[in-house]
Each structure stands twice: as structure tokens, then as C-alpha cells.
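Shown here: the complex without one of its protein chains, the others still in place.
Right after this comes chain A.
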Amino acid sequence: MAAHLSYGRVNLNILREAARKELREFLDKCAGSKAIVWDEYLTGPFGLIAQYSLLKEHEVEKMFTLKSGRLPSAEVKNIIFFVRPRLELMDIIAENVFREDKLHSSRDFHILFVPRRSLLCEQRLKEQGVLGSFINIDEYILDLIPYDGDLLSMEYESAFRECYLENDQTSLYHTAKGLMTLQALYGTIPQIYGKGECARHVANMMLRMKREFAGSQNQILPVFDTLLLLDRNVDLLTPLATQLTYEGLIDEIYGISNGYVKLPPEKFAQKKQGEASKDLPTEPKKLQLNSAEELYAEIRDKNFNAVGAALSKKAKIISAAFEERHNAKTVGEIKQFVSQLPHMQAARSSLANHTSIAELIKDITTSEAFFDNLTVEQEFMTGVDTDKVNIYIEDSIAQKDPLIKILRLVCMQSVCNNGLKQKVLDYYKREILQTYGYEHILTLNNLEKVGLLKPQTSSRNNYPTIRKTLKLWMEDANEQNPNDISYVYSGYAPLSIRLTQVLARPGWRSIEEVLKMLPGPHFEERQQLPAGLHKKRKDQYSLGLLFALLLTTQNK
């Protein structure tokens, strides 16, 4: 079911199993048949941990979405609410419970808070007079979720915003907690490197938590050799650039959330031959995207310009495989062929899906608008005319293009120029406020607070130095047979990746100058391993941890 998690160099199924075990233990606490009422937001992240079948094994018979009013009827002993600790959700729960009591009195109520319990929420339940109705109030810590064979995610969308805009560093606490869990399962990570204020905080918390463990030494042979912690604000440029890999473009255009993407249905209508498609589905087509799908694993990270060739190659292979049936003469051969049919059929439907998606994306990437936008991005990243008002941005504002597009470009120009000249910044601001509304003073102010947008303070622009030292721009990026990471942005090599590469070889000492230009301290820590574990560790792993940056800094 989650086989793809064990394909990577580290078996992430262990982590998933641990999370599942806790879930089972909680479910068993509520003896008897159950119905789960879901905070809808949580079904995404939980879907990465468990399927309905697991819940069913533990007598979960019904599942509902949390909403106000009366709970749907269900012949179960227990009603369990899976919710984030939010006050507005408590009010809904209270209403559910209140209206329920009048009808049945035999059902038991429980709450599972994800990821933490909250006194505020419990107080609210108390005020509403329902706190006493709950048999179990518990918490389920969901810190690091195995997302793919080589990727863990906290699925914590607002971390950047909280850390940099709201000075709320709770997400760092969760990060440290998650990393402690990871170490409990995969062994103490001997080396920790980091860059940035938040990275420093996380490392400090980890070291402190480790001291609290003192006495119980972790006897697991370390799987990870190095942990690298990087603040998002060390590399603000990368998330501003338009992603150009296959998966990246799917995300840019349709948005991938919790491993799923929703696509326009027209291209996926299943037309039988000779049958006119009368009723096209109107609901978006939802697809799961992860490395469990062979074809997707193969093309997800390719530059989109190389996807056409890969799909066509795959098509030939599949065709050839189906042609084999003509060669199958003996009963054995036929049997062999038939046994492979399901696999081939899956490959065929996978090919069909990705061909359709590639077509959808291609319509956009071949448009003039996409090309113009990309040209401007590349000019900025190579340092062309970053110090004056850009005509394309100006025209895009006049055309009222989506604000997010404008902000991405303006911020990128600011980052690539180490701040904009006051005159340029003022001009952009005025045009944006006049066209999109004055309330965006707040949006612009937020962008300035987090450093995405800023006035030039010193006359020296250090971006060119950073670009040259770290080789952020490669003129001859090879999109088909890449030999350097710059292929992902057709020329731009992500700064955070370069930092990781330099750390691996020859080490950060070689780029001290550049590290000083980037914000926050850089550091190195060592964690002592128990004496018995000092054997040679052959495998070298490094785990990079990055905060996902969310660009929706509008208004609030």
C-alpha cells in the first residue's frame, strides 16, 4: 500500500508504521463501534498515514465531515472528533453534542486533537457546557509525515508566515520534536549543520531535548549521517522562480496538496469508441501523485522540455509489450502474457493520464504570456536591468494580471538587486495600490517585514557575488540529460541546493564570504554517539530540512 516509502535509501515505512501504531492505540481506547467526525483539513495529512481499511479494522464504521447542526445518525457506540485545536471548531462540536443528547443518550464522545491539546479549546467546550460529555480528550502528534520515498513533510503551510511575520516560533518547536522522533527511530544524527536564525533555534531545542533524555541512550545505529537545517529566508529566490520540472509545473498551474492534484475534467473523459460523449463530468479530476506510480517517478523531476520524449519512449515500450501477444504461441507463453496484463493495463492508464496532463501544461507553457514572464525572470536572475522599473511588470499591472504574479516578479527583482532603489520601489508600490486597492498597503508591508521586498540600503548589490560564487546561473543547462541541478529551472540552480552541495564537498569553509552575505548565523554541532555505535558508518546520508514558503501574505 505504501511500498513506495521503502524504495528510497531510508525505509520511511518505519516512521509511517509508528504513526499508525499510535492511531490504532487511540482507536482501541474507545471500545466498541465508532464513527469519526473529521475536521476536513485533516483528511489530507491523515491520508498519507492511513487508509480507511485501517480504521475499519478498528471498528470505525462511519466517517463524517464536521459541520454545524445535528450529527448524522449512525448505529455506533462512539463518536470521535478528529480536529485541529481551533475555537471555531469547538463551537461546532459543542452544537453537535448538544443537539445529539436530546435524541440518543447512549453514545460516547471523544476528541482527538491534532497535533496538540489546547487549554483554550477545552475552556471553550467548558463554557459551552459540553466538556463533561467527553470520555477521552487526547492528542495525536503529527510532526513529520512520510510524503514519498525520499521526502518527509510537516505539511505545515503557515510556518514561514508564523516565524517571520508573526514572531510565533511554535512551528520550530514542532520541527525539533519531529526530528527527535526521527532520531528515536533512525538513530542519533551525529552531525548537524545549519544556516539562519530559525535553524539555530531548532538545533538548540534539539540539543536541549537530548539533554533531557540523558540516561537513556539511543542504541540504534544511525541511518542518517548529517542533518542540514536551512532557514527559508536564506534562499528567498528559489520559491519566487517559476518551477519548470514536470511536477513543478503541475504544482504551479494546478497546485498539489497533500499529494493530490485536481485537474480540469475535459481531458480525462472516458470516451468509448464510436460513442459520443454526452455528459462530460464537471467535477475536477483528482489524481494522486507519488513515486508509487512507475511512470510518474520517472518523469516527475524531468525538465518539462524532456517530458515529451520520455512519454513517447514509454509509449513505444508499452506498444511493444502488447504486440508480444502475437508471438505467444504456446499455452505457457499465453499464460505468461495474461499474467502481465494487469501490470500493462496500469501502465497504459498511467500513460494516458500523464499524456493528458502534459498536453494541458503544454498549452500554457507554449503561450506568449508564459514565455514573456519567464524571460523577465531569467533576466532578473542573471542580473539584467534589476535596478530600473521593468516595462513588463508595468504593463502587467496595467492589464490587471493576478496580483500574485506581479508580487512574485517585483519581489524577485528586489531579491536579485539586494533591494530596490527607493524611487523604483515607490513607483511599483503606487501602481500596485492604485490598481489592486489601497488595503494592500498591508500586503506590501508584510512582504517588507519578511524581507521579500526591501529598499536598497547600501549602494553595493551583493547578489552578483553570490550568484558567481555559488554558480547560481549556468548558461548551458542541459534539459534532456542533465548533469547539473540548474536544469530544473532551465539555467538557475537553487541556492539552497548549492549550499547543500558545497557542504558535502568541499565544505562551507570555502564559501565563508558568501555565507556572511546571507542572513543569520551558520553553525556546526556534533552529537555524541554511545560508545558501541562508533563502528564505521558506511552510508552517507544527508537530510535537508527546508521550510516551505507560502506566498499568500496578503492582508492578514
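Here, a contact is a pair of C-beta atoms (placed from the backbone, for glycine too) under 8 Å apart; a residue touches a chain by one contact, two chains touch by 3 or more; residues count from 1.
In the analysis below, contacts and distances are computed from a predicted model.
Asks: According to its UniProt record, what is the protein name of the omitted chain, chosen from "Spermatogenesis-defective protein 39 homolog", "Prolactin", "AP-5 complex subunit beta-1" or "Tubulin epsilon chain"?
Replies: "Spermatogenesis-defective protein 39 homolog"
Asks: In the complete assembly, which of A:Glu57, A:Glu157 or A:Glu294 touches the absent chain?
Replies: A:Glu157
Asks: For the chain that's not shown, point to the residue among A:Ala477, A:Val502 or A:Leu515 touching it.
Replies: Only one listed residue reaches the unshown chain, and that is A:Ala477.
Asks: Pick from A:His201, A:Arg498 or A:His522: which residue touches the chain that isn't shown?
Replies: Touching the chain that is not displayed is residue A:His201.
Asks: Check each of A:Ala31, A:Ala309 or A:Ala504 against the chain that is not shown and name the one that touches it.
Replies: A:Ala309
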